[in-house]
Structure formats: C-alpha cells, structure tokens
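Then we have chain A:
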Amino acid sequence: MLALIPLFPLLGFVINAFFGRRLSQVVSGGLASLVMLASFAVSTMVVWQLAGLPADQRTIEQSLYTWIASDDFNIALTLRVDPLAAVMILVVTGIGSLIHIYSTSYMHDEVDSEYARYFSYLNLFAAFMLILVLGGNFPVLFVGWEGVGLCSYLLIGFWFKKKSASDAGKKAFVVNRIGDYAFILGMLALFTRFGTLDFQRIATIVAPLAPETGFGIISVATLLLFIGATGKSAQIPLYTWLPDAMEGPTPVSALIHAATMVTAGVYMIGRNAVLFSHAPETLAVVAAIGAATALMAGTIGLVQNDIKRVLAYSTVSQLGYMFLAMGVGAFGAGIFHLYTHAFFKACLFLGSGAVIHALHGEQDIRNMGGLKRHLPITYWTFLIASLAIAGVPGLAGFFSKDEILYETFREGHTILWVIGILTSLLTATYMFRLVFLTFHGERRHDAPAPEHPEEQEPVADDDAHRQASDASHRPAKDELHRPATGALHRPAKDALHRPASDAFHHDEHLHDAPPAMALALIVLAIGSVAAGYIGLPHALGGQNSLAGWLRPSFTGAATLTAPEGAAPEAASAGEPETGSAAEAGSLELTLMVTSSIVALLGIGIASFIWLKRRQIADAAAARLSGVYQLLLNKYYVDELYDAAIVHPIRVISTEGLWRGFDVKVVDGAVNGTAAIVSGGAAVLRRLQSGSVRAYAGGLFVGVVLILGYYLWR
Partner candidate 1 sequence: MDLTLVIELLIIGVTFFMLINASAVLVLAERKIMGFMQQRYGPYLVGPHGVLQPLADIVKLLFKEELRPKGADKWLFTLAPILSVTAAFAAFSTVPWGAETTFFGLLDRPVKLGVTDVNVGLLVIFAITSMGVYGIVLAGWSSNSKYSLFGGLRASAQMISYELSYATALAAVILLAGTLSVREVVDSQAGTWFGIVQHWWIFLQPVGFIVYAIAGVAETNRAPFDFPEAEQELVAGYNTEYSSVRFALFPQAEYINMATMSAVATDLYLGGWHGLLPFYTPVDPLIEQYGLGWLAFLAKVGGFLFFYIWMRWTLPRYRYDQLMHFGWKFLLPVSVVNLILTAAGVLYFNG
Partner candidate 2 sequence: MIPLSNYLVVSAILFALGTCGVFMRRNLITILLSIEIMLNAVNLTFVAFGRYAADVNGQIIVFFVITVAAAEAAVGLALVIALFRHRESLNPDAFTSLKW
C-alpha cells in the first residue's frame, strides 16, 4: 500500500523514459499527471487510514525487504508514514500533481522527446521525494535525498544546450554534495552513537535522555545533519545554488525549488525533532542561521529585477523562517509554515511562469507592467498568493508565520523575533514591489528584448546552439562581474529561457494562462487562502489541529507510549489546556496584531514607492548606490566563494594535480614503464639472433651451469 505511493511516479518515469520519444505530448504528459493523481489518491487513503488510528500510535510501517545486512549494520528498506510524513506526502503528491498538470501546457512547445524527458524527470523527482518522505530510517531517506538532488540537477539543466543552465545545474549539484557529505558524516556519527539508523528507534533511545549540555556527540551529529539540510534547503552558507536554479523551467522551480525539495531539510529536522531537541546548541545554531538567512535573502530580494529570482530569494527567506521555527523548537510551526508556504509559493512561481509564458520568455520585471489587463487570472491568483506570503490576516501565510513568531517570542529569543518581524516587513515589501512592477502601471519597453531567431530553440542545430551558448554564456559572466550592465544582457539571455515559440509578439498578442495552468493557479490560490485554517491557533478560537496532529511525530511517542510532554517543546507547541492559556492567548494576539500591521505597512511602503513615486526607488538606489550594488550582487557571496574556494581549488587541481601529479608522476610512470620496456627490449633484442644454434647454445649453457651447481653444491 505504502509502496504504491512512490511506485506510481516511478512507473510513470519508466514509461516516459523508455517509450517517451514515441509517445505524443498528450499521452506522456497525461500519463505523468495521471500517475501523480493516482499517487495522491493512494496517499489520501493512507492518511485517512492513519487518521483512523488512535493518536499515540499513528504510524503505518511497511518493510519491503532487507537492503543492507552486514553483521550489526542492518538496514531494511522501510517505508513508514506517521502524521508528519502524512502531511508531507499530501503536499508532495497534491501540489506535485497540480504542477504536473500545469506543466502539460507550459512545456507544450517542446518537441515530443524533450517533453517526455521533462515529465520522466518530474515523475522521477516525485518518486524520490516520496521515498525521502516515507523513508523509515536514515539510509532510505538519504536515497530519496540524493535522488531529488539528482532530479533537481537534471531539471535545472533541462535546457542543457544553454551553458548557463547546465552550469546552474552543476552548481546546484556540487553545492548539495557539500551538504550531503556532512549529512553522511552525521549519519555515521549517529550510528556510532546509537547503533541504529531507524528514526523511531533513535527517538526511543534519545527521548528518556536529558538534553545534553555542551557539544556532545548528539550535538555534533545533529549539527552535521543540519549542514546537510542547509545544502538541500538553501540556507547560509549553502544557499547560493537556489537563485541560479531558476535557470530551470518555471514549474520545476515551483515544485522542486519552492514547494517540496528545498523543504526536505526542514522535514528532516522535524523528522528528528526528538534528536534535535536534545541538542540545544544545534538548535540555537539552526535558529540563528534561519533568521539570518531569512533577513539576508529578504534584503536581496528587495532589489532583484528577475521575477523568478525575487521569488527564489523569497523562498530562501521563507525557508529561513522555517528553520527559525525549528531552531526555537517550534517544530509544529515550522512544518505548518512549510505546508502553507508550499501552496502560495508554488502559486507564485506558477503565476510568474504564466507571466513569462505570456511574454515569451521575458523575465525582467523592469520590462513588464500593466499586465493586469491582459492576464486577469494570473494577476488575481498572484495577488492572493502575495497577500498570503506577506502575512495579511486571514490568509495561509499569516497563521503559520505568526505561529513561528509567537513561538520565537515565547521561547524568549527576542532578537530573533525582531529579525523575523523585520523580515516579514521586507517580505511584504518586495513581494508587492514585484506585484506592482509586474502587473500595475504601464507596459515598459525601455529595455528591448532582442529576438535571435536561431536562439529561440534551445534544441537547435549546432551552430545555432553554439551562438546560443556563447550568447548566453557572456551574460552569465557579466551577471557575476558587471552587474550594472548585466541588466542589459538579461533579456538576450532570457529570450532563451522561453520555450520555443513564434518569434514576434505584441501586447494584444498576450494571452492569459491556458486552462491547465489556470486550473493549477486557481486551486493553489484557494489553497493559499484556506490552507491556514487547519492550523488555526487557539487564540482565534481554533484548536491548532495541525500541531496536535503532528505532535506524536515530534514527541517520538508515536510508537512508545511515553508520557505526554516527555518532550517539552511539543507540550508547549500544542497543549491548550495548560494553565497559562489565557495570557498565552493574549500574547499571541498582540503579536498577531503587530505582525499584521507590519505586513500591511510593508505593502503600504511598496505601493507608495513603486506605485506612486517610482523615482524614489531610483533615487534611493542612486544615493545608497553602495548598498544597492551590494544587494543587487547578493552581498557578493558568489564572488566570495569563487575567490575563497572555487579558484584555489581550480588552481590547485590545475597546477598541482594536473600539471604536477598527473602529468609528471602518473604519465611519467606510464611512459617511464614503456620507455624501460622498449629500452630493455632494444638490449634483449640482440639475444634473438635468429640463429638456432645460438639459442641451443644458451640452453646448453644453462644445462651445464645447473648441473655444475648441483655437482659442486
């Protein structure tokens, strides 16, 4: 039963991968969406079944077979669904299927084989993501972990003929490797400490322990795991791959880099809540990193001009939120935000995708504007999602974000709370900057979007591809080194983003999202509105059902019947009947008010600047050009890494390893061997005189010598 959930997408992947080039778009796309829907149906059934169980033993486990069996290292391929996993599989399959449907029309300009390839990747990703979520122990989770990494690489580099895309893919992959390395180390540390890698067992072992003080092995292990998480979920210091990942098709960005994969880190921490909660130092680190990331990404997002990049940074910052929640021990809140964020961020990405689609690959918001008229559906859904993310009361983002802030404050991390508030202000601001610049005002054509006919088709004949690649390679560099002029190159480059289509376009030629896209948009928009209410806090008369639902997963009480509140954070996360319910409620209310005020304030600022007085922005940019450049270039982090890590490594491997070791030592050894052999042969060749008698003589000398030896011995 459980196995079916990942198996359906896997089936789709297999079919699309092997027979895709013979299938028509309708078939392959329809198939892909269908398997996702099937998987979704199965997941719902599973969750239903799970909900039927009593609260303290809500877990369904299925052990497929013994995967690794070394003497004391036994790993079964275990799938296990518990409340946390239930939420995740619903998100993954649900939103996943929506995005599949969306993609069917978004990618329809690809040639059939590419189309099938795209969907096979997408299905594969879904399968791996589900394995990640359902994995009952670390190795299985790690399989999914690596699998989604692979798929994200494949999908980011989907238009691999374009250098920037393939580079971005590589970057994502490599950066993730760093995290994965730490992750593996963490796993090993855990194994050495606990002798098992099964989540529940670890939780069972850890739960009775007292939270360790100072850096014990748990702290180290969890820290390592968290580094892995930063890699996967784009936190400081490993977040830099995510913005570049926007090279991939927009639905991919929506699915992988907003809704599901990037939340894997959060999920992983939630999965090991018990473990993490026993390592306060780690938690502190997590919280700090989360907050810092949130703030930093927010600031960067404030000035980016690429619609997708803005969204990417907002994703990073929202992920920061989640980690903040995890760090302060509000696991429920973190997952809650994850869940809501999945909706509105997916919606936002899809919306931006619709915009890009309508504009035939235009991504620079400075070349947009006034699209409200042309793309009503897109506009409204986008607006709703923006409101949600901005945390306007009554929408999904509001509840989750507020819960995070509330928990943060209640846990006493005032600074972090301030940062959070600040970030939410920034969030509101840059989101609405995006909205206003994109949809309001007049359409701007100041930066021309040149059309190179031979560059529209990523899969073009060779010289077209060459021109395309270098035409896109140049801006990729400029973007790093000459950001000011980078803006000029972007359209040229983004002309390549767009799926191949008719070359010319006019305003009246703009068309709104086609039905499939529209469906996905609307559903997600509704989700962004409604998703929050399942976590309605007590302060608003709700009984935070999601937190209650998730609690067992965090207490580790899912299997062992541990007393309630064995893990304090869970108790505080969802125990309305504690004595301090009243003042807790009042505090929460006040915080809500503040944050909603902040949100509205942010929206106000945004409307004031980018709707009324647009020159203020330019003036500010001009006056604070230093800051502006700093932000525009993302704090020069890429350059920093480039100088600090990439370049030294390149130099070492070029000069030391290649020119030094490989050429001198390895090749030297090989050639030396050959030289020795040939030299020796040149000498020995004299022995092969061809004169039979000489050979006989040698033989005979041997006879005499041997005989002599045995005689005179």
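Simple rule for what comes next: a contact is a pair of C-beta atoms (placed from the backbone, for glycine too) under 8 Å apart; a residue touches a chain by one contact, two chains touch by 3 or more; residues count from 1.
Inclusion criterion for the candidates: all candidates are chains of the complex that A comes from, given by their letters.
Bear in mind that the values here come from a model prediction, so they are computed numbers and not experimental data.
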item	value
For chain A, as assembled in this complex, the candidate in touch from 1 or 2	2
Touch list for chain A against partner candidate 2, complex	688-693, 696-697, 700
